[in-house]
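What follows is one structure encoded as structure tokens, with my remarks underneath.
The complex appears here minus one protein chain, its other protein chains still in place.
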Amino acid sequence: MLESKQLAAQRGAATLFSGVDFKLTPGDALVVTGANGSGKTTLLRIAAGLSHAAQGTLSWRGVAVAPLDLVLRAAVLYIGHAAALKDDLTAEENLASLASLHAGKAVSEALRDALALWLLDRQRALPARALSMGQRRRVGLARLSLVPRPLWILDEPAAALDAAGVAMLCDMLGTHLAQGGMAIVATHQDIALSGPTVRGLSLS
Amino acid sequence: MLESKQLAAQRGAATLFSGVDFKLTPGDALVVTGANGSGKTTLLRIAAGLSHAAQGTLSWRGVAVAPLDLVLRAAVLYIGHAAALKDDLTAEENLASLASLHAGKAVSEALRDALALWLLDRQRALPARALSMGQRRRVGLARLSLVPRPLWILDEPAAALDAAGVAMLCDMLGTHLAQGGMAIVATHQDIALSGPTVRGLSLS
Amino acid sequence: MSLAEFFAMGGYGYYVWGAYAACALAIAAEIIAVRARIVAARRDAGDGGPAR
Amino acid sequence: MNWFRFASPASFFPLAGRLTPWFSAAAAMFAAAGLYLGLFAAPTDAQQGDAYRIIFVHVATAWMSMLIYLVMAFWCAVSLMFNARLAAMMAQALAPTGALFTALALVTGALWGKPTWGTYWAWDARMTSELILLFLYFGYMALRHAIDEPRRADRASALLALVGAVNVPIIYFSVKWWNTLHQGASVSLTSAPTMAAVMLTGMLLMALAAWCYAIAIALTRVRAIILERERHAGWAGEAVLAKAAQ
Amino acid sequence: MTATAAPVGRPAAPGAWHGAGWAVRRDARIALRSKAELGVQLLFYAIVVTLVPLGVGPDPALLRALGPGVLWVAALLASLLALPRLFAMDFADGTLEQMALSPYPLPALISGKIAAHWLATGLPLVVASPLLGLQFGLGADELLVLALGLLLGTPTLSLLGAVGAALTLGLRNGALLALLVLPLYVPVLIFGAGAVGAARTGLGAAAELSLLAAALLAALVGAPFAAAAAVRIAVD
Partner (left out) sequence: MTATAAPVGRPAAPGAWHGAGWAVRRDARIALRSKAELGVQLLFYAIVVTLVPLGVGPDPALLRALGPGVLWVAALLASLLALPRLFAMDFADGTLEQMALSPYPLPALISGKIAAHWLATGLPLVVASPLLGLQFGLGADELLVLALGLLLGTPTLSLLGAVGAALTLGLRNGALLALLVLPLYVPVLIFGAGAVGAARTGLGAAAELSLLAAALLAALVGAPFAAAAAVRIAVD
């Protein structure tokens, strides 16, 4: 469904990568690895339609898509380094706001379930400024179950998570893929995501 | 040298931890683990003298120290979640500025060596806003070799680092301990730091 | 002095009684607000306190 | 007797409860006497007619507005120096009453100004500094309100109150200077008639009433604050239950 | 049939109004976290107004001449003080890229943000302006014109400010462009203050008010798109 042809990215005078081809069909996951600064984040932002590629094309369901194309925006859930949390809002308000930005008004039971899933029941009414690093990330990830999108693009989702959190994440990814979803994940940690449809892409 | 007695921390109505005792003598490391939100960051900030403990005392070389005590400030290097980088300054300027805040004017060769050690030679003149996540962290960690301090307090230093970066970090920690330094490290990842003098502290 | 004269305050009744009324009202409002606050605090402490 | 015992909120709570009725009663008595003197006993003024009777509330509120700020700053200093929670709570409890008296001084002054000066508001030195004092009170309360963590709010607002207290005399002096520079708002407050003994007594009684009232209301409010903040400390619930059992 | 008008497979963009509503709710909730915040905003205006007699002296005639200008400057200041919150923080914490990625039209989301900015900074002044104008001794009809002018003008300040703020986010020369946007404030301020002056002299303020309305319309149409374009460049 998502297919890239000969993607290249340039920053300043340096070419970060070039000739990147990948193809994701339902149930596929692409795990992007590489050293710090090798261009993982850059690639993911191009795939999400946020950034322009220096070269190459991206297509969704066989149709070429430009950055910020509505088709892509309706298909992608991108969770990057920045959590998009507002310090003054509570964890629940933050989650509700972010979820409804992508998927219309969120039902309050669904919100609670999502928070409970990520073990944030007791932090529901805390302002985000009081949350710990991992808890902030958990609020961001709780969107995964609230925003139905075929393609997840996750940039280092396991950062700051404890072991239980990483397990939870793998679980959700597994379910998503099993249901015919797709995912692109950049990571430094080995996350236990395996199966015939998981492919690796290593940027040098 | 650093000793805590019955430390407790409170946030809002919740007691995060209580009765935390530890003692670090030269060559010792304390690896703090625990689930997200269990209070690792809080404990490290208390140990660094940034936050007040709800209860308990902290002493350095047998003398009780209050938060922000000069004795402690002269002995501790604290690197937390926030990197203290200025987006508009280059990697080198950032490092020079941060290092000289704690250890007087930095020699420019030493700066280059430190950057090279963390594989940032080519990013030296890049403004920090252009750096990748891991590169930002590397700039922060490059202080380790520029600011001579007996006690390192590192909050998730391995976050965002690639495998080579984590190895480098372990290396530096090992050398520091071998030279009679001390360290308190909070981490979710297993970092290969072992030896008779490495103790674990698990917050629940 | 008649009652009417007293209330007229030599033609300055509006200002004089206005000033006194403002003080009386403000103080009454403060007393009521503080009463309500301590009643609420009592209730919460009674409910929420681990002493129960 | 160890007075420091009462520096802990837990032991101050019942003491404050016992003191409050006495101060309330004193406030009512002084107010009754003061009002009698002010509204009935004092003769009509030759120049101002009966309008001057506003003085009995105006001066009391104006005095209290400044006095409470000083007391508040004192408690703030104590709370910063000795890290005393109760002192911070006292300051917190005094601020709304101080702001109220300041507002009342402005309102009663304005109501006095209309018949005597022909305008509700003029940029007179005292009125202007009183207005700035009101802003200082509001700043203190707004800062407290904006910080969630009570201990941080204690310390930050205490610092603000101290900075403000250092500035109050400077502001007062500068505003006075400004006023003379601009030849004043055509009228000066000091032109008030030399006071008859009965007037003076009435004013003093009203001021005493305001004192006692301020103490009583602040003690009550501080008890509410203690309960709100120590709700999880165990003794608070006990205190409430003990009270209910009486 | 309208359904075939959209190319096959292209989802229709969800409602612009919903998007704007989302942004208004979110930002207004942050700005007005507690009721006290509204009070603080009003006090802010009261203090700014109090400073003027302390600077220029208490002469009522002078103050009356200055009054409208002072209130307009207060509006400008409040608007500028809140501008960093408009985009810079959303940019830093990743909200802006999430907005760009959402299926709602970006100009709609941005319009919502601007509306919230105005609700938090402009509207309180409009509401308080008759009271504040009294401190300057303005008459009833002047007060009315003042409030009307502020009602028409302050949204324009928010809209123009938003363009400037968005430009500074991402463009290499954004700072310069933003400085070019600022002078656009001047005509708004002149017409706004001029309207009250016209009312005072009995000339009638219809001309100035219609100019303010025209400026508002132009800004309403143009600014959200300009700001959205700048935001898209910033998140690239």
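A, B, C, D and E are the chain letters, set down in written order, and residue numbers restart from 1 in every chain.
Following the convention adopted for this analysis, a contact is a pair of C-beta atoms (placed from the backbone, for glycine too) under 8 Å apart; a residue touches a chain by one contact, two chains touch by 3 or more.
As the structure is a prediction and not an experimental result, all values here were calculated from the model.
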For the full complex, which residue in D:Q47, D:N83 or D:N167 touches the chain that was left out?
D:N167
Logged for subunit B, residues touching the omitted partner chain are 48-52, 61, 63, 67-68, 70-71, 73-74, 76, 78, 80-86, 88-89, 93, 97-98, 100-102, 104
Touching the hidden chain in the full complex, which residues of subunit D are there? Just list them.
132, 135-136, 138-139, 142-143, 146-147, 152, 155-156, 159-160, 162-164, 166-167, 170-171, 173-175, 177-178, 181
Can you list, in ascending order, the subunit E residues touching the missing chain?
30-31, 33, 37, 40-41, 43-44, 47-48, 51-52, 54-57, 62, 65-66, 68-69, 72-73, 76-78, 80-82, 84-85, 92, 168, 174-176, 178-179, 182-183, 185-186, 189-190, 193-194, 197
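As a working rule, only the chains that are shown with their structure count from here on.
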Using the touch definition from the top, how many steps at minimum link subunit B to subunit E?
2
Can you list the groups of chains that still touch once subunit D is no longer counted?
A, B, E | C
Least step count from subunit C to subunit E, where 1 means the two chains touch:
2
Report the pair of chains linked by the most C-beta pairs in contact.
C-D
Name the chain with the Cα centroid closest to the overall protein Cα centroid.
E
Furthest chain, CA centroid comparison against subunit D
A
Inter-chain centre distance, subunit A versus subunit C - centres from mean C-alpha coordinates, in Å:
58
Euclidean distance of C-alpha centroids - subunit A vs subunit E, Å
35
Return the residues of subunit D touching two or more other chains; collapse runs of consecutive numbers into ranges.
232
Give me the residues of subunit A that touch two or more other chains.
81, 130
